[in-house]
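Removed: one protein chain of the complex. Kept in place: all other protein chains.
Right, chain A next:
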Amino acid sequence: MKIKVYGADLTAWVAAACLARSGNDVTIEGQNIPKDKPLYDISILRDEPGLLEQIQLQVKEGRLKRNSKTSDTADIYWLALEHGEYDQAQKLIVQLGEQTTENLLIINQCNFGVGASDQLQALLNEDANQAIVYIPNNLQEGQALQGFSQPKRIIIGSDNNWAITATRALIKPYLQNIEHLQIMSCREAEFTKFAITGMLAIRLGYINELANLADKLDVDIDTIRDGMGADPRVGSHYLSPGCGFGGQNFNQYIARFSEIFENKGHNSLLKTVITENEIQKELLFRKLWQHYQCDLTDKAVAIWGASFKPGTASIDNAPSLKIIDALLAQGVHVKVHDPEALNNLRQHYAQETRISFCDSAYSAAADCHALLLVTEWPEYWSPDYMRLLDQMHTPLIIDGRNVFDKEALEMYGFIYIGVGR
């Protein structure tokens, strides 16, 4: 199949890589990506594990091209534009409708809101089998390739039988592990996508709120969480308390969904979750501030983990940024380690002289008055405690993801502060 993918962000690249890998002839059209920019210079590709290599391979094999002539036609068009690019989507669809006389299949994965696919469909001639199919984007940063090529669940949003059959054929190679495939209207599919993302955010917001309360009531949130998770009505997914969630895709969907609620005159629960999450991102700073009695003058603080979650180099909306900003504003010397995200962080803080970007976790911790674990990369889970004790100025560990054993650390001689315990 000849497929054109429109978009410049992670969703577009992942779709292009996976569709090409399955033998399709793919072109990716991203208005912001200059064709001559080397692939390894595109940070989205570097940040997602395996993506850059896969893209390079597909380009080399000749199955993936960048920015063709716009007049070239394809069998299928794949829309993965950013949520602010609705006008461009409209223009594109009108143009595709005009230049195509035969069947036209457009897969929409954009976060344009509920009803957007129907509005785009209205620009086409459905009687002539010009159809838009909405497939919710299930992208999870850090596991994006696997998520696309071996999904457990897929929703196809369409009322058009011809389009549904054509879409099934297109995604056939990715259905080996499928547990649930559901077909519904575009509007319902769009709503479902928002509803799932919103539910996850609310669970995270709730467990964080519980953890903050546990802090004050002197109970251990881990015990509470185990108890909650054992109840099948609750389950244990998305119940890890911590210092806030980040990332680009997840946040955009939640923000957009909250807007939809607001536009319909509802005071959204999600809006509260978003606001509280921003506050939660500074939790580790507040714990540090309280520990040092509101005075961080001349302190040095280590940050372990800067990406918004393990497995990605992306720092979009990452809690680490808010913590670092707060520390810098208090005149703290910040020493950061992250296995993947240091380059992104260096660019973000290009003008800042009071940050050290450290090659090893231990060199970051050396001479520090506190160690803040912000992102739970596996390499931090079991450090050489004696070496840390030896190197740190003050053995204070503030564990933003509850990865360490509190009792063990206290036994070694650390001052341990977790989230909700």
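Assume a contact is a pair of C-beta atoms (placed from the backbone, for glycine too) under 8 Å apart; a residue touches a chain by one contact, two chains touch by 3 or more; residues count from 1.
As a working rule, contacts and distances are computed from a predicted model.
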item: "Sulphur transport domain-containing protein", "Nucleoside recognition protein", "Glucose-6-phosphate isomerase" or "Branched-chain amino acid ABC transporter permease" - which is the UniProt name of the missing chain; value: "Glucose-6-phosphate isomerase"
item: Omitted-chain contact residue, chosen from A:128, A:213, A:329 or A:386; value: A:329
item: Among A:187, A:271 or A:286, residue touching the chain not depicted; value: A:286
item: Absent-chain interface as seen on chain A, which is shown; value: 279, 282, 285-290, 293-294, 325-326, 329-330
